[in-house]
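With one protein chain held back, the other chains of the complex are shown just where they sit.
So that you can tell them apart, the chains are marked A and B in the order they are listed, and the count of residues begins at 1 in each.
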Amino acid sequence: MQVKSLRGKNFIAISDFTKEEIVTMLDAGFALKLENARGEHHHILQDKTIFMMFYNKSLRTRNSFETGIFQLGGHGIYLDTNAVYTPAVKGQEQAFATERLDDVAKVLSRYGEAICVRIFGDPVGWVYGAANNYMREFARAAEVPVINMEDDMYHPCQGMADLMTMQEKLGTLEGKKVVISWAYSPSRKKPISVPHSMMAVSSLFGAHVVLAHPEGFDLDPAQIANAKDNVARYGGSFTITHDMNEAFKDADVVYPKCWPSPKFFATAEKEADWKAQDELFDANKGWICDEKIMELTNRDSIYMHCLPCDRSFEVTDAVIDGPHSVVYDQAENRMHAQNGVMAVLMNG
Amino acid sequence: MQVKSLRGKNFIAISDFTKEEIVTMLDAGFALKLENARGEHHHILQDKTIFMMFYNKSLRTRNSFETGIFQLGGHGIYLDTNAVYTPAVKGQEQAFATERLDDVAKVLSRYGEAICVRIFGDPVGWVYGAANNYMREFARAAEVPVINMEDDMYHPCQGMADLMTMQEKLGTLEGKKVVISWAYSPSRKKPISVPHSMMAVSSLFGAHVVLAHPEGFDLDPAQIANAKDNVARYGGSFTITHDMNEAFKDADVVYPKCWPSPKFFATAEKEADWKAQDELFDANKGWICDEKIMELTNRDSIYMHCLPCDRSFEVTDAVIDGPHSVVYDQAENRMHAQNGVMAVLMNG
Partner (left out) sequence: MQVKSLRGKNFIAISDFTKEEIVTMLDAGFALKLENARGEHHHILQDKTIFMMFYNKSLRTRNSFETGIFQLGGHGIYLDTNAVYTPAVKGQEQAFATERLDDVAKVLSRYGEAICVRIFGDPVGWVYGAANNYMREFARAAEVPVINMEDDMYHPCQGMADLMTMQEKLGTLEGKKVVISWAYSPSRKKPISVPHSMMAVSSLFGAHVVLAHPEGFDLDPAQIANAKDNVARYGGSFTITHDMNEAFKDADVVYPKCWPSPKFFATAEKEADWKAQDELFDANKGWICDEKIMELTNRDSIYMHCLPCDRSFEVTDAVIDGPHSVVYDQAENRMHAQNGVMAVLMNG
């Protein structure tokens, strides 16, 4: 393949790229990780500035990006959208408080070399897809690459880190059972981006992907269709179950995580129905990843989580702090995987 | 001229400098812009730290400075005044919430190499000139250059970028008609610094400067006197009109922008009269820059705005996104012009 064609591209969803392109960026991340381990400097982004625009809180994303950018010789600028004139799409502007998103994107394109954006939930009134629409609008208006630091549909940087972690731990995904499972949490206001991106990456390499959740917590049908397309093309399988035990049985990878049910989210026509959401949650408090259910998995299975996790709800301390857990390696891989993405999209 | 005399100076108002000094800083900005375009590195500020103290929001100013400083090899530190002990002049201090401005300025002078400050409006209770007084106090107390990132009277960095943009687009200002016009917006709480600084730069080079606004929106008489002095010395003319159409006729540059009427601002003796301000605004909703009025201007006229602009009020999308608009070039020039200023004031 030719990598030059990747230069200048946006990085919004795993499914925007071919498998070969994903592998190229992943391999670049592995190479940079190894150089980093050997103490070699790689100032690929020298004198380049990258804007990190956050509508939402962040620990890992912000710090893995800002640290990674610095390692690559560049400078990351953390922007809290409340400290700038908050970028708003046409029709949602408010004089001297917001600024037309296009203007923000075009102006920042004149100063720096990429724009990273995180947006989901409250800033778009919990209308499913509205945050991804902001992301696409940034990409349309900007003259530099736009990198998705998580929206309401996708978290592709997390997907790349998850893929890197699975490859490191399992060697290959071929024939492995990879379980993406719902888990209970008292905190319901979350995007569903992480399971989507995990489905997108884990379905590319011949794994048996199992999606497990209580009824009512269906993921986006388009994302499921994409995962099914992938297994049809690249091997493996894709199944859905509503039985957590069945899912965990003989699993090589388990990724139990709380996500909400977008069917209760707001739409252009109606308000969000948080009460119905709560009832559905309360009915499924048993979906927790504890040592007992981990016994169903394979001996060398890995427990994954993007963090922050809601300890005692999604998972017990014994599991996340136990021998199956790879969560800190996974968090570290955020930085190396993103460095690979930036190196490929922004070099030259 | 000798440029060494500029080293260590503050940059608070265009009118603090001679025309020759302004040209020197502008030329330095042009040179750095060209080097930047050729991919040459110019680490003039290597190992130097610059503090950017913001009492107010910012997109362009913050990012153009932080990116520019990084390009010059330095490090810009963004300081939200709420995250430090807010600098307050003597008599306005509050124990453990504010800190005497002098102490802040003197301490930061011991760490870094310049202090940039943005302040206007709410932090000084909308008393006209009070923000500029803060700026002057910073300059008095600091032992390093203080750079004005906009106060209630001046926005000299915007002025430099505006000058750079006009020179790029028009070649020369000699004999050109430059119109600084008021425009309506529902947002009234703004400084009047931008028209002041635009008057200060456009009156230095032989242009015919026209100031247009409804009655009651007079700018500071001292700033007008300064512009008149300039045209008396350097050629061109300076006129005031209350007719937007007349102003736009045969214009080479139009800069329509909302500004408030400082006569309704608070003073040491009285509160601000926002109600009277609102009535005056409401009576002048017709002051909008649309395609129709742009037809009165010269064929190659340029439309300028410092951004953020209040689209649909100050200007229609058709104009700001149309062929006359140079607003993104103008925004980019913030960075190059400021780099020129910093390079001259802070080298060596």
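For this structure, a couple of remarks:
What we mean here is this: contacts are C-beta pairs under 8 Å (C-beta built on N, C-alpha and C of every residue); 3 or more make two chains touch, one makes a residue touch a chain.
In this text the structure is predicted, and so the values were computed from the model without any measurement.
Considering the whole complex, the residue from B:Leu59, B:Leu72 or B:Val104 that touches the absent chain is B:Val104.
If you put the hidden chain back, the residue from A:Thr18, A:Thr172 or A:Ser187 that touches it is A:Ser187. The chain that is not drawn here is touched, among residues A:Val84, A:Met160, A:Val231 or A:Ala331, by A:Ala331.
Residues of chain A that touch the chain left out of the display are 41, 54, 57-60, 62-64, 66-68, 70-71, 78, 80, 185-187, 189-190, 307-311, 313, 327-328, 331-332, 335.
By the touch definition given at the top, chain B reaches the unshown chain through residues 46-47, 49, 51, 75, 77, 79, 83-85, 93, 95-96, 99-100, 103-104, 106-108, 110-112.
What we mean here is this: only the chains that are shown with their structure count from here on.
Each chain gets a centre from the mean of its Cα atoms; for chain A and chain B, those two points are 41 Å apart.
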